[in-house]
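Every protein chain but one is kept in place in this view of the complex.
Chain lettering (A, B, C, D and E) follows the sequence in which the chains are written, and residue indices restart at 1 in each chain.
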């Protein structure tokens, strides 16, 4: 619709406005595509989380991830965007924004992006941070409790974290700025830490621990779902990391290269490790390994070399296997491994920038310890990780305590046994067309 | 393959051709990507429609949507494209085209797009309009009857509707042109009205109404499928609405913003409403709510403000819940809610442009009633909706009557009870690897 | 992150660097998106192969395709890329490369693409060629045997084939170069021939042939999976074929047009043919028909007309139906039809370029026999097909023989009966949440 | 006490259930089964190949009833399950020597 | 030989199995079934419409045991399966005239 082709050859003056305009167009169009890819990641989350949980809760878990997207968009539009990016950047503004409400006057935008283009990409991210948690809360959480969490997370908690760094706040203002290119900490660890708080507040599912206190596996109902979900997340990550350049640039090729290599290494290493441990290659854990590699490389995908990305991915693949076992042991029941994948590998990936960074861009990132850059970047990375983790943990613990005391957090024993689908949503996630349904 | 890098710096003359060429390239490449996203929507339709119907018809419903894509491409290539866009625009040409057959001499193209690029995007749309109907016809339609419908729809009926507006026909020639940016009416309502005619012609499924005449729910066999399908449709809609600019432009960010907000609002409102009505948050209806918001915003995604999009999405979310109940009551059995989502919200969204438009572009769109633009646009919107609805309804009623009288429209009672898969396609959609399969 | 908007209007000098830079940016960004689409194809392979096999092996088949991606990326990064594209092009270099290891010094790149962007696209292709084979090996292959194959395929065999043509080797150096635009031969036939060698080496599944020697169908466990997989492959093919221009250009619209038409024709024709043969329209075979059309057009998508693509797609749709029956008859058990789709239609599509090419580009492609170009191109096509088929066949036969003699190729009878999931991966692909699981 | 077992066509389940309720039967246990019988099977086609399906979906009902009503219940089932077409199924009766209601421990006629 | 058939609540299966093992029962066959009884059903909602579900998931156990232990096994089941709430299920006993172990051809008490 609407735009017509130019006819006469453009003058030099025309060119002087056309050419920068082309870059603007390209940047905005690219971020539109990247946003579509990030939104697609939600289908990945739905599949991974549904696949790794039981059929009797399938309707509930897909609903949680699904309304999460809807809530995230609306809440980030109404509140979160202004908190993350609006207003002044000094004083209190280094910690929490406020301004440019409803993408209106004074709405922030980055580089060549229109405020709208910037908004859609950020809104898709906000929904992502929130949805990570649903996996750790699976199979026992009251729907109203989850919804309450999702509203607060996308309207307030996540936006504040964003403010500190991408929103130009205090972490960005450090003399060597904290560097988290696409959000190992800001998105993934934030989700992972909230997931930890949630799983602790909820307690384990019935039957998850035997009378002897030993963990008993509760296998998910569809490994194909889980693996297709992992692949969709991989596809979406091209938009997640590539789009985080917030404009079009040949550099996205290198960003995607480190992303792909880390993903591949994470999966290969996790597969090998499970084979060594039990003699069987665990499918779900291999999926987690790929995601671990992706989470791990998210902070450093711009700054590290391909060899660095191979190492980061491989280490993430090891970490996730041991982290899952660890949380199992301390009785934090996380049905999909969200805490291990997003929390643990988010921490590692962020700190790894301080080790493996091979880039030196003023105000963006310094070289890491292993590439002769000393500890400046490493220290900033640790500051960022600790600060964000502390804030999110405290905020989440309070939030879940309030939810518990008000609308309620955990369903009744009967509901948990029979499945959340019928009780919370009226009918089962898998209807039957057999006569005796 | 094939293209080599330039070496010497370009002269001003070079630049004069290079720069417009860059916009041309960008436009074509962007529409290629948008087309891929629209084709992807078909996977969404497959999942939504399969998920909301029974397992015994799963092979049949996915087959319907699948061949629909194939038929749509071939029929639109051989016939539809020329009818929609070819030939002269006055006289009869304002109602039906003819020319540029097989994307050959005289094939129409828009702006910077090559006829090929324009074709792929339009062909993907044609298949979409047709496939909407398959949901309303699910679980009781003869395959040959459906195929006949799909051929006529993509070769003739839909192309004629396109002609009237996007093809430069009489609706486009109104003094205040009808405005349907990406097809709330042209694609979705067209599908929704044909779906209504189809469901009426078929009658309800066996068991859909009790002896007391009250509707009895027939739950779908996979809510996860349905919800993943909704998310895929959401992703595809970035191409559907964004690509409808028919070129690359920073405006696509705003188009995507209104699209996202309406989608989110539709889902949130539908979820709340079902909770209020029955005490349970209905998952499938929440999915429909998201789609309702998307259909509703499709006409106005370029013209309305973000606040307007929030309202349009929210109202669509309300409409779909009541519309589903209404069609249930009047015994029009629409297993997936296609009539409500695409038909009802298509009408509303189109008319909403006359209320919420905040744009004023000569020959494209005027301001709406609520933004001080008077009733000009509103009147054109009503004309367009009524004209298209009337044409599609009459054409569809005739088409389904002819199908009934010739190849047949509805399967036998036995086939319906046992499922269409084995009878129409030779084997069940879900094979079993158990011994007693 | 990182890039700031320009302020002052650019001088002519600025423009002289900005404009070519824009094309570079556009090329790299487009290939990033195309790569994401090609990676997405792996989700399609997972779904098609899982859908067309039994539930008891679902975890195994998705795992095979999944680790295949991970292995492919890592192996192609460490070894394959250098073999395919590195080093000199004469002498032995016409047959096998070596250089630019780890995308380091001397790494090859094409046109405006950075070595990184070129790498990601090529790595995604490498994983594709390998994963084709997993379908033919389904339901009876030892996991360790498959993994061994995947490593050798992506590290060595496929890279050598690439070298011969896309890597600038001897097929590219023919006086009329072999033309395989996006890989009907290089990717698909390579996969198909290896699939043939694998299925032969493995022998048919237990129960696949009756006591009378007649083939007995073993229906797949989810036709919806298979069909969604086909649609995802279709979507991915926009990146596969469109991206094979290795840069952004309006031509991608035409490439996508021929791709779409062939896909549509393949599906329509396969559906009709199964209807004529058995009275029932076979769903899985219609899916194969679409893929057949896509494989068939992959070599010629740039060179042929739309009418040519219609014919190529239609013939591929016929070929796949007869080829599946043929391999059934000669007792080569290929559960998903990989040999027929990728092997047979890969051969046909490549040779069809010599018949239907309507392009004449020096050093790229000549006109085909039917468009007045004589037999030059046809001869080169036959040379390429025969050479690649012979090499891949010999290499694969040796590889599978070695695997058989070392780590083992086929699982035990008991494991095959009970399903590979529990034996190879520890637990079933579909967990149960019923009490008696 | 008698145990009545019936194999019926799946789509008849609702009718039979209603008829049994009307006949004051208070409990039924239902199983999805597959049956092989005179009805024979059919050939299905898949990707051009054929295979035989000779186990047809059926529903199995199990009811423990008092001796006195057993024959009447059989008549009710036969009447409500019949379509007159091949494959309608069978009903048979076996003796039960003891019945207990788990909830209460009640036995015999009080247990059903 | 006696055949004991029990209909129990699904989530009680593990408890019953453990209790039976403790009582030296060496074999059980388990079927997923659905039951209709005093427990009644419930109404489910889907897309704004309602439908009645009156067949509740249950588990059916089948055990062939020696005559002498039959009553004791019934007590074990009743005790371990009971929750005291409606829908707990039933247990009944029928006579078995012959039992064979397929693997060995052993009969009678040696077969179980």
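The rule is short, and it goes like this: a contact is a pair of C-beta atoms (placed from the backbone, for glycine too) under 8 Å apart; a residue touches a chain by one contact, two chains touch by 3 or more.
On a predicted model such as this, the values are computed, not experimentally measured, just so you know.
In the complete assembly, the contact with the undisplayed chain comes from A:321, out of A:34, A:73, A:321 or A:399.
Against the chain not displayed here, chain C makes contact via residues 417, 422, 426-428, 431, 436-437.
Within the entire complex, the positions of chain D that touch the omitted partner chain are 2, 5-8, 31-38, 54-55, 58, 60, 71, 74, 77-78, 81-95. Although one chain is hidden here, its contacts on chain E can still be listed: residues 1, 3, 17, 26-31, 62, 64, 94-103, 105, 111-112.
Quick note on the criterion: only the chains that are shown with their structure count from here on.
Annotation: 53 Å between the Cα-based centres of chain A and chain D. Averaged C-alpha coordinates give centres for chain D and chain E that are 18 Å from one another. Residue positions of chain A touching 2 or more other chains: 12, 15, 19, 22, 26, 33, 112, 426-428, 431, 436. In chain D, the positions touching at least two other chains are 11, 30, 44-46.
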